[in-house]
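Okay, structure first, notes after.
And now, subunit A:
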Amino acid sequence: MGIRVGIDTGGTFTDLVAVDESSGEWYIAKVPSTPARPVEALAAILEQAQFDPADVSFIVLGTTIGINAVLTRTGARVLYLTTKGFEDVPHIQRINRKNHYDFVWRKPTPLVRRQDSLGVDERLDSEGQVLRPLQPDQVRELLPERGDEDVAVAICFLFSYLNPSSELAARDAIAALDSDLPVSLSHEIAPIWREYERGTAAILDAYLKPTLDRYVAGVGEAFREQGFESSWSLLKSNGGHAVSSEARERPAHVLLSGVAGGAIGGAYFARAHDAERGIVLDMGGTSCDVCLIVEGTPLFSSEFEIEFGLPVAVPTVSTNTIGAGGGSIGWIDPGGFLQVGPQSAGAEPGPACYGKGGSDPTLTDANLVLGRLNPDYFLGGALKLDPEASRAALGRLVEGLGGDEVAVASSMIRIANENMANAVRIVTVEEGVDPRDHALIAMGGAGPTHAAEIAEAIGMDRVIVPLHPGLTSAFGALAADVRVDEVKSIALKSTTVAPEALQDLFRDIEETAAANFRAQGSPDAEPALARTIAMRYEGQNYEQEIPVPGGEITGEVLAGILERYHELHNEFYGYRLDGLPVELVRLTVTATAAEGSEMPPLSLDVRGQTATSEPPGARTADVYFGDDFHSTPVVSRAESVGGGPRSGPLIVESMDTTVVVPPGWTVESDATGILELRREHAGDTSGTSAGAAVAGS
Partner candidate 1 sequence: MTTTPAQGAGKIDPVQLAIINNSFVNICREMGITMTRTAFSPIFNEGLDFSCVLFDNRGNMIGQAEFCPAQLAASLFIVRWTVEELGIDSFEPGDVVLHNDPYRGGAHIPEHSVIRPVFYHDELWGFVANVGHLAEIGGKAVGSFAADATEVFQEGLRIPPIKIVSRDENNLDLWRLIMANHRTPRNTWGDINAQIGSLRVAERRLIELLDRYGSQFITNAADELMDYSERWMRAEIEAIPDGKYEFTDYMEDDGVVDQPVKFHVTVTIDGDRMIVDWTGSSPQVRGPINATYGVTSGAVYNAVFHVTDSRIPKNSGAYRPIYIIAPPGTVTNVVYPGPSVGGNTETHPKLVDMVTGALAPVMRDRVAAAEGASACNFLFGGVHPKTGDFYANYHLEGCGWGAKDYDDGNDATIVVNGNCRNTPVEIFETRYPLETVEYSLLTDSGGAGRHRGGLGTRRIMRIGKGAEVTASALFDRTKGEFRAWGLEGGMPGGYGAIRVKRRGDTEFRTFPEVFGTVSASKFTNIVLTEGDEVMLDAPGGGGFGDPRERDRDAVARDVTEGIVSPEAARELYGWSGE
Partner candidate 2 sequence: MGHWEPIDTEIWDTVITPCDCCGQVVAKQLWVADVEGTELRFCSERCEELYRTHVVPQRREAAPA
């Protein structure tokens, strides 16, 4: 027992959320991020929180260090060793084009230079048999002289996911020559087929090794300097924890650390409100992340792309990010259409109403002019907003579009909402689910302001607003469970597989998963083990994960699993092919804590939260909905705890966000202050709030 701390280092701010497990008391803190020297912000935030280091039992850190290194191309020089003849795979890539009528687009530049892609004369066949064994001397001859720069080796041999022996032998050969040279093996990072995707995962891992190594060392030192001796870990892209040694050894796994926190935080609140199926919408200043929650946990995928053509085949929270945030700028395209984003005014100069010199109209400006934000209580009064500046900025678009500032503002909101609605639709269709059965979890500073209207556009009728939606990422880091995924590629067929063989294979993987789980700081733990088999009809190339029940795998159990596959395929894609053999290609075991980490419930009232101004009392304001201003009650979130249901239109304001309840919706609060919005005509997809002129069918 003690204080558990979650920290999220975002682009603009570093947030901290902590809970004292014995007293149930919560703490928050916020400092500006220090991208040039990332560790400084960590030291600063711990100072602000004023903990006694002796009280802190565990720290989890969500960080953007990995993704930033990739986006700014500041990682290591990678030496890519691969099967001779295939050195150009990272450069050839998949040959398709991002846009189908475009001469301008250039393929992504790989993270490895062509002259650093080196061929080794070894070869496995498609069954993992060795055709030509690896000669260690060859490997040694390939390594060039090293200078002062960061260098790391990535190894990807064809079919290594079936037989890792060549990659292991290569690593041994390198270690014998230069034990300090970091090496990433593709079969350890991403044991999947498709050499470009697996090779790129290994290259990415090597690319990040020196950066992560230094970062982890720096974080450890910063903590020690502040007197914190507790264990700490980084949040992984798939939502698990990576103790420092793992983060150093598998940096590819923490690439999307910063995003995973938001998804986990959102999932926590979904579960807290009995929404096993949810969609997290995390809308910040620049971008909006959308993520699917399935059975209470975020969905993971291995098909994330850094940019079109540059995949990361490591399990990451499956997020669709689009350029829609509070700072997204409204502009007119050459065809005369109004567009919103992806360009953003950021925090500097920020929206026009910030008064920092921004003159472009942003979504924040639009929301302000429509009466949805309180200029005197933004960020608790820390920043006074100037509605006249917003009007002036919007006025620049009135020229090209007609109407007035209010009409333009309303249009901007509708377009941005529709963009976000499309992001949600894409995420759900990729998984073959219907968004209308899901609750929308509104997060980020701007999420709760837009969520209800976005939900309506999609036909969803339930929105959940977590406590402290602006801090949900740090909260998610804290709430993340230790989680280990062990994966094994196999090549079995439904027509010939023996249940006993599956049983044996699983037993081995389960042992490894449990052992790795214990290594994460719980040496006596008995983790819960969840098993899945990835399957596809023979001839297809994409699989679906089918859960395997606990206990012995008998013939009957196996038949049940196969039937479930046929059912799911039919459900998602509209047909099943019972006569065809099914290929079983991958076994996965996920180890998690047997009892869910029971955190004390979060409350609205936390230590460290300071508003600059007095919270305004309940009042009425003119707020724009549909096509006109409506007299709308405004209440404070703190005073709404445990209350409701109340009908919209209604605004619920708090220090970190404004919750907009449109007409046709109701809102109520549970005992802790989590808000739930419900649409009165469930399932109706007519966009009445969006003001569409519906001519009728």
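Keep this in mind: a residue touches a chain if its C-beta (ideal position, glycine included) is under 8 Å from a C-beta of that chain, and two chains touch if they have at least 3 such contacts; residues count from 1.
How were these picked? Simply put, all candidates are chains of the complex that A comes from, given by their letters.
Bear in mind the structure is a predicted one, so any value in this text is a computation, not a measurement.
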item: Complex member in contact with subunit A (any copy), out of 1 or 2; value: 1
item: Complex interface listing, subunit A residues touching candidate 1; value: 85-89, 91-107, 113-115, 125-126, 158-159, 161, 193-197, 333-339, 401, 411, 414-415, 418-419, 422, 425-426, 429-430, 459, 537, 539-542, 569, 572-575, 577, 580, 685-687, 692-697
